[in-house]
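Just one protein chain is left out here, and the rest sit where they should.
Letters A, B, C and D mark the chains in the order given here, with residues in each chain numbered from 1 onward.
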Amino acid sequence: MTVIFRTILVRELTLGLRRKADMLMTLFFCVIVASMFPLAVGPETELLRTMGPGIIWVAALLASLLSLERLFGGDYADGTLEQMVISSHPLAMIVFAKVVAHWLLAGLPLVLISPLLALQYGLDGDEGLILVATLLIGTPILSLLGAVGAALTLGLRGGGVLISLLVLPLFVPVLIFGSAAVDDAAAGLSIEGHFSLLGAMLIAALILTPWAIASALRISIE
Amino acid sequence: MTVIFRTILVRELTLGLRRKADMLMTLFFCVIVASMFPLAVGPETELLRTMGPGIIWVAALLASLLSLERLFGGDYADGTLEQMVISSHPLAMIVFAKVVAHWLLAGLPLVLISPLLALQYGLDGDEGLILVATLLIGTPILSLLGAVGAALTLGLRGGGVLISLLVLPLFVPVLIFGSAAVDDAAAGLSIEGHFSLLGAMLIAALILTPWAIASALRISIE
Amino acid sequence: MNINWFKYASPASFYPLAGKMIPWFAIPAGILAFIGLVMGLFVLPPDFKQGESYRIIFIHVPAAWMSMVIYLAMAFWAIVGMVWNSRLSAMMAIALAPTGAMFCFLALWTGALWGKPTWGTYWVWDARLTTQLILLFMYLGYMALHAAIEDPRRAARASGLLAIVGAFNVPIIYFSVQWWNTLHQGASITPNKSEMAASMASVMLIMAVAAWLYAIAVALKRVRCEILDRERHASWVAELVTKTGQVHG
Amino acid sequence: MLQVSGLFCERGDRQLLNGLGFTLEPGKLLHVRGANGAGKTSLLRIVAGLLLPTAGEVCWRGKPVKQQREEYHGELLYLGHLDGVKGDLSSIENLRIDNELLGANADEATLVAALEKIGLRGFEDIFAKQLSQGQHRRVGLCRLLMSQAKLWVLDEPFNALDVKAVKLLASLIEAHLERGGMTLLTTHQDVPLSGARVSEITLGQTGRR
Partner (left out) sequence: MLQVSGLFCERGDRQLLNGLGFTLEPGKLLHVRGANGAGKTSLLRIVAGLLLPTAGEVCWRGKPVKQQREEYHGELLYLGHLDGVKGDLSSIENLRIDNELLGANADEATLVAALEKIGLRGFEDIFAKQLSQGQHRRVGLCRLLMSQAKLWVLDEPFNALDVKAVKLLASLIEAHLERGGMTLLTTHQDVPLSGARVSEITLGQTGRR
């Protein structure tokens, strides 16, 4: 059970990180996305400070959306997904390893670079810390929910659209609570509520989505 | 020449409309991004008004990134791209039809929804109109430039993120002029300059990029 | 005349030529950089407004210029490579990229260091600064694309095409700053004593020339490695290795 | 022992496998024949548990497979139209993953030996996408050399293979049967397999008209 988890995790990371450049790519991607807003909105520091958390959260969302299609798409096309489905290991565990790898490749780099971005946007130390914390809890939720959508839309028409439209709106609360926590912290309000909500969402997602993803894959592979 | 253009255009539109999930994804992303900032920044109308055009532009730009990978990816995987490359019709024309279809499916919906977003940000009628106009000129440039990146990265591992890394820097001028036009209009300045620059970029892109995309495809298909 | 051109356009005959050319660029580059730095850092008087910190300009501005010029040079070689189908030109384009990225990073780095005393912050989202950052990403994108393709021939062709498309972008982002309200201007720090401006300009010129020579020397060095790597199956490389007894790359 | 009974399968308006049933015993090979579109792949996917039949049941050692999915899959090896080889991984990396997924517990030396046996010596570290079609397929076939599965379900395994590889594969199948393994196979080519152990069924071509 843990062996298969490790094998799949290593496989996914190998695929994602064939070269050192691949890892840096995600980091640069975040920085580029973050640089676009000031170009469009203008350089007023105060404005950028308020927008900062939102921008960083948008970068996170985009990074996970961009890589979602490839999460199962490649394995579906070359038949490796079939082999996973009929392996004697629990599919939910395999799928979980894939999602963890996805988060490590798309979510974690963003969490790591967010202090730098926070600095660039003029957030102060505390705010930056809270931002990092919300991202640390929030980005795994994005990966898990996104994986459900990706599994459902795999090669499927019609039904997939509908259900992914149900899944995607779940992104919204994560985004809202995540960026609101930072804002409220800046305004001196209590942020415990936001954090416990995000935490609850993460736990629920960790428990429920692997099974949902596994069943979605079994359906899609027919 | 025109017949092949029409055939490919119809094919792409048929395919695109069969996969509604992709189209909805783009729109959905754009709307989420645009709706996040008012939540983060709070209801100060004046602030929102200044931010509005920039944010809508960035949202449109990031949204058009999402669909780029699929522009040639599917055709590459099933061999139809090969057949296009060795058809006796000019590849640039075929590619141009594909990009036009991509814009109709991914860019135009964004243009159409932008008045609604403008309203959200409290832009008045004239500014909204100018925003729509800049998007109408700007988004095709994004599609054309994006297609170059998509063609160059065909079959490579980095996928969506690599495309973004190549393409986002190229998007910068469009973004700057597009959002500056709306800002300047709000400030009562002349905007002819911006529009003629955007127009010039569009014309240059229309003339040059199809050839660039075609050569990129020939290189990638080896 | 043409014959000469094509003779040296072949990697086999360019390889030794490049080897002979390198010192002719590297040595003057070192000398000029030394002169420029001594003049800039010790000889010129401090600026009455900015004190000592303005001396960063002697690195900052040449680096910023080079970062733009080198991208255009890359595109130039890519076009030559594509039109005349010459392998050597494509290799030149690739050899230039790391140097360009280095200068670009240097301009950003020195600018950020300079920003702290003058603007009170390392970074602002000003147009000039942001576009310089974008230029850095154009270099990184170019190198990432080149690195992502295994087949060297396809890699050269694909990244060459990217350089050509990107080259259109360089002047646009350079001039786009003028339509933009910008914090970063040269005028505010130019000393108003004219003879000092002249001496400053000459030091800057010296540094710029040094940067040019350095860039060429490094590019030649790198193109030699590239040639060896790419032509490792060719008979002349085998001869070279047996002759000099060294195994390279 | 594999028992299949009363299979029906509806795929896009067509009714396939009208109540098909058969039994496959240890040491035996069943060659499923039929024209293109007859339903061979559908049958094999149902047996492998990748497709749900409309009606009917697949039993393994007397027990329906859906009640013992993980045990059954532990004894099954399925090779479909897609060979399940990852283009961005090298041959040996692909084998390592297959090894884990199959639960075969082969060590590194066995994997290298398998690659050598299948004719990919010297290609261990090449990305699978840089292999020719037949070499790519061979990487997938290495599973046959690694696994201890009892039941092999092979969907046109001879596709894209050259003459030598076809022979090798046939001998692998023979050896598997010898060991008491079972094989369910489809192929349009004539295959050099000794007749005694082989039985055939032909699926009807029920075109839609």
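Here are some notes:
Simple rule for what comes next: a residue touches a chain if its C-beta (ideal position, glycine included) is under 8 Å from a C-beta of that chain, and two chains touch if they have at least 3 such contacts.
If you're wondering where the values come from, they're calculated on a predicted model, not measured in any experiment.
Checked against the full complex, the one of D:L7, D:L144, D:A165 or D:L184 touching the unshown chain is D:A165.
Residue D:G134 is the one among D:G6, D:G134, D:G180 or D:G204 that touches the chain missing from this view.
Only one of B:L48, B:M84, B:L135 or B:L198 touches the absent chain when the whole complex is considered: B:M84.
In the full complex, chain D makes contact with the omitted chain through residues 11-12, 34-41, 81, 119, 121-123, 126, 130-135, 138, 156, 159-166, 188-189, 207-209. For chain B, the residues in touch with the chain missing from this view are 3-4, 7-8, 11, 14-15, 18-19, 74-75, 77-80, 82-90, 221-222.
Please note the rule applied: only the chains that are shown with their structure count from here on.
Chain B and chain C, compared by their mean Cα positions, are separated by 32 Å. Across the assembly, chain C contributes 127, 134, 137, 140, 144, 148 as residues in contact with two or more other chains. Those residues of chain D in touch with two or more other chains are numbered 88.
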